[in-house]
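Yeah, one chain of the complex is gone here, protein chain that is, but the others are all in their spots.
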Amino acid sequence: MTRERLAPWAAYCIVGAGALIMLAPFYFMFVFATQSRANIFNLPPPLWFGDDLLANLKILTERLPFWRNLGWSLYVALASTALTLLFCSMGGYAFALMEFRFKKALFTLVMATMLLPSFMSMIPTFMIMDALGWIDQHRALYIPGAASAFGIFLMRQFAATAVPKELVEAARMDGCGEFAIYWRIVLPLLKPALGTLGLITFIASWNNFIGPLIVMRSLDNYTLPLALRTLQSPVNTEWGALMTGSAIATIPLLILFAVSSRQLIAGLTAGAVK
Amino acid sequence: MRWPAFLRLSPRWAPYVFISPFLLLFAVFGVFPLLFSLYLAFQSWEPTSGLDAMEYVGLANFAFALEDEWFWKSLKNTAWLALASGVPQHLVAIPLAVFIHTSFKRLRDGVIGAYFLPYITSTVAIAIMFSSLFSTDFGLVNAGLQALFGIDNIDWLGKPENIKPAIAFIVFWRYIGFNMVLYLAALQTIPKDLYEAATMDGAGRLQQFFHITLPSLKPMIFFGVTLSVIGGLQLFEEPFILTGGKGGADQSAMTSAVYLYRMAFDFNDFGGASAMSWLLFVVVALMTWLTNRAFRPRGQS
Partner (left out) sequence: MTSAAPWPRHRRALLAAGLACALPVCAAARRKLTVAAFPLLDEIVKAALPRWQRLHPDVEVQVVSRQYADHHTAMTTALSTSVYLPDVMALESSYVGRFSQGGGLQDLAQPPYQIDRFRSRFVPYAYDQAINRRGAVVAVPTDIGPGTLLYRVDLLAKAGLAEADLTPSWEAYVDAGIKLKTATGAYLISNAQAVKDIVIRSGLKPGEGLYFDQDSRVLVNSPRFVRAFELARKVRRHKLDARVSAWSNEWAEGFKRGTLATDLSGAWMVGQMANWVAPGTKGLWRAAQLPAQTFVSYGGSFYAIPRRATPENKALAWELIQLLTLDRDLQFAAFKSQDAFPALLETLDDPFFEQPLPFLGGQPARMLWREAARKITATQVHKQANFADEVIGTELDNVLDHGKDIGRALADAERLLARRAHR
């Protein structure tokens, strides 16, 4: 009896300690964001907030068009999310609930591309972007990603379980058009998965730096991760400003996560469970 | 709104219309790079000389890769890191999810949020943070270890044998929440009456875990482990940024993906890099297939 009662307390402590470890690096990122470069590397390192936040911001905004870069990151992430949700939900619905030729082969091919590291396609992607005239254009960042293999995978799994085939058939027999079925019946049922995929896509787009590295050419057009990297050099990294920039870059994600976390949990289920 | 008859999509053509936006993008941005790199694997190419500098060399790149000490070294590193970061993730995530599922009511969202937070951080920020935290004389990890256990400062990032655990920890830290959320979600679909019946039959908590919970989680384990296998074998960002793009002392943090990158952009050997990426592809495909066989839920193709 006593063993049963002790164990939960120990477990609470462990889980709590684990949560603190999860949060610790964030805490320090925000602490370091308010410290100067010299202070960050003191021994012992600073444990509480300093008063160099404004100084760091000054360096940040002097070296980079920071707010502009932030704006571009937001724009690209939103566009990427919208497009990906649209294309992957349509495609996932088709793979899950419709029959067509080469369905299996196509799906395997799509899955196969998940296995190629992204930078291997750096040069061919550059060639394509140039051929399309998309160099230094933001559409080069959000359009290709809409063909996300992970997105199709997730959507297909979810659609297969959350959308009953009979419902679709019944609607069809009632004379409902295909687009109407998709828009009015299937999409609402896919909501949790849409929330999940949306969040994951937004995060991936926000943090992506290899894509922009290939196609962006002017500092004014950079997204945040790439712009922040210009503060790093082998010899002379502006640590304080870099931390401040990184911390600010995390805030929109934190807000987004706080708002959509319940959706996320609901969405990562079902499709993967069955 | 009803479309006019001639515009209405027939069920026969519907599938093609629905997948065409995705397929179009995929063909251009997914398949072309794939084919390009396949073509490149048979060429010798020094990239700064331009596209016309490619020379056909047959299987020479593959032969080179298979005999290259660093290629095998990187595969070993990758396997080690994938296992060391992946296995604990699932071993810890499952009990963690079970515990949170059964025991946390009020703080549940907060706890889940805390564990999920590392997943949303950019790798650049993570690498910067952890470089600072793992610093030998100034890092908080060592400060903590010394205060709590009296251990001398460990050179995490400088010594080959220490870099690996450090990176494994960082990857674990990053994805544990993600997996925990997956399992939490799956746990919510297990009917409560199964547990009630078991309790009435006299089964203890541990027995219930092994005989009810685990088997019900099998599909989710399959999903999660597949993602971990693919992600682990392609591990790039964390080791790359933490070791400044080099792979660390004795190349101990040089995963296959990092080595590929270096082959292409540091050693300017794109043909070799492409051949290696295809060899790596075969390995990942093999591992994915094995995972599939091991965990495949009954009745799913």
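Lettered A and B in written order, each chain numbered from 1.
The rule we apply is simple: contacts are C-beta pairs under 8 Å (C-beta built on N, C-alpha and C of every residue); 3 or more make two chains touch, one makes a residue touch a chain.
Worth saying up front: this structure is predicted, and the values here are computed from it rather than measured.
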Candidate in contact with the missing chain, chosen from A:Leu78, A:Met127, A:Ala171 or A:Leu189: A:Met127
Identified contact with the non-displayed chain, of B:Gly86, B:Gly177 or B:Gly272: B:Gly272
Residues from chain A at the interface with the omitted partner, ascending: 37-38, 41, 43, 122-123, 126-127, 130, 135, 213-214, 217-219, 226, 229-236
Absent-chain interface as seen on chain B, which is shown: 44, 46-51, 53, 64, 67-70, 132, 135-138, 155, 157-160, 245-246, 249-251, 265-270, 272
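Please note the rule applied: only the chains that are shown with their structure count from here on.
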Contact set on chain A toward chain B in their complex: 8, 11-12, 15, 18-19, 21-26, 28-29, 32, 40-45, 86-88, 90-91, 93-95, 98-100, 103, 106, 109-110, 112-117, 119-125, 127-128, 143-144, 146-147, 149, 152, 157, 172, 177-180, 182, 203, 206-207, 209, 225, 228-229, 234, 239, 242-243, 246-247, 249-250, 253-254, 257-258, 261-262, 264-266, 268-270, 272-274
Footprint of chain A on chain B - complex, ascending: 1-3, 8-11, 14-19, 21-23, 25-26, 28-34, 36-37, 47, 96, 99-100, 103-104, 109, 111-126, 128-130, 132-133, 137-140, 143, 173, 176-177, 181-182, 184-186, 188-189, 219-220, 223-224, 230, 234, 236, 244, 257, 260-261, 264, 270, 273-274, 277, 280-281, 284-285, 288, 297, 300
